[in-house]
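This structure is in structure tokens; I'll ask about it shortly.
The complex appears here without one of its protein chains, the remainder shown in place.
Chain lettering (A, B and C) follows the sequence in which the chains are written, and residue indices restart at 1 in each chain.
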Amino acid sequence: MRVLLFASYAETLGFDSVEMTLDSPATVGDALERLRGLPGGENLPPRPLCALNLSQATVNDPLSGGDELAVLPPLAGG
Amino acid sequence: MRVLLFASYAETLGFDSVEMTLDSPATVGDALERLRGLPGGENLPPRPLCALNLSQATVNDPLSGGDELAVLPPLAGG
Amino acid sequence: MAYLTSEPVALGPLLESVQSPSRGGVACFLGTVRNHHGGREVLRLDYSAYAPMAEAELARIVAEAESRWDVAVAVRHRIGSLEIGDAAVAVAVAAGHRDESFVACRFVIEEVKRRVPIWKKEYFADGTVEWVGAAGQRGSGAVV
Partner (left out) sequence: MAYLTSEPVALGPLLESVQSPSRGGVACFLGTVRNHHGGREVLRLDYSAYAPMAEAELARIVAEAESRWDVAVAVRHRIGSLEIGDAAVAVAVAAGHRDESFVACRFVIEEVKRRVPIWKKEYFADGTVEWVGAAGQRGSGAVV
């Protein structure tokens, strides 16, 4: 699966896209835990806003191989 | 004093402006009573919206020589 | 004293007159002539006004809005003969906060309808011609 980071999170972790392989069954929360183990990942908030395949997701949503998980800083459109 | 009529009222009475002389002291109500005595004047509503010198007026407002009284059909701007 | 005009009305010039670098939100309203009223097809409208009072009321409405909220207000009302789709009234309100821009814009259009001495004559497809509001109709037409 692919994990996308945006805006301040991409700056904090130093990348905006990463291919990630998790032991199945895996959830959004598992992917976030993996991110937190990376340099700068400790700066992610406890419950960041996430989107799975373009719709908002929760930490308990299950992940599968072709998924696109996006971790979204506080929205600031408009 | 001058009395102005607009829109449907001007059509009903057949004129849009008339010079009127009333015995003093006179009120807006007196001017309306005079209008009601003219051909078509019976079609004016009991309490039409009036403006005296460009501001909304009531039937009890006093009139004097140089006044401009306007009798206003229901407003329909916008 | 250019609140009333016989020229076409558009939002562009109003936007330009209210926008400023410190005001980040502009709420606008444009009222155009509809092709129907009370279930009947409308062909066109004639707008007339008690012009000096209409100008004075519009100026009072702008001043009231600008004193109640921290906003800049522009409003224009067209008079004369209007075709379907023509804009009869345009309002633009710029504010530092969008809530104020919406509230003040709504206030202005409501007060325009309530207080400004303007009348409209509807020309229907069936050949009849009526003053809006004159026969106990609800005022309607462009802004609805």
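In this text, contacts are C-beta pairs under 8 Å (C-beta built on N, C-alpha and C of every residue); 3 or more make two chains touch, one makes a residue touch a chain.
Keep in mind that what you see is a predicted model, and the values were worked out from it rather than measured.
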| item | value |
| --- | --- |
| For the chain not depicted, the shown chains it touches | A, C |
| Identified contact with the non-displayed chain, of C:R60, C:H97 or C:R115 | C:H97 |
| Chain A, residues in touch with the chain not shown (by the definition above) | 4, 6-8, 11, 51, 54-56, 70, 72-78 |
| Those residues of chain C which, in the complete complex, touch the missing chain | 11-12, 15, 19, 21-36, 84-85, 96-98, 101-102, 105-106, 109, 141-144 |
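Convention: only the chains that are shown with their structure count from here on.
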| item | value |
| --- | --- |
| Chain centre separation in whole Å, for chain B relative to chain A (CA means) | 73 |
| Intercentroid distance (Cα basis), chain C paired with chain B, Å | 26 |
| Overlap residues in chain B, where contacts from two or more other chains coincide | none |
| Set of chain C residues in contact with two or more other chains | none |
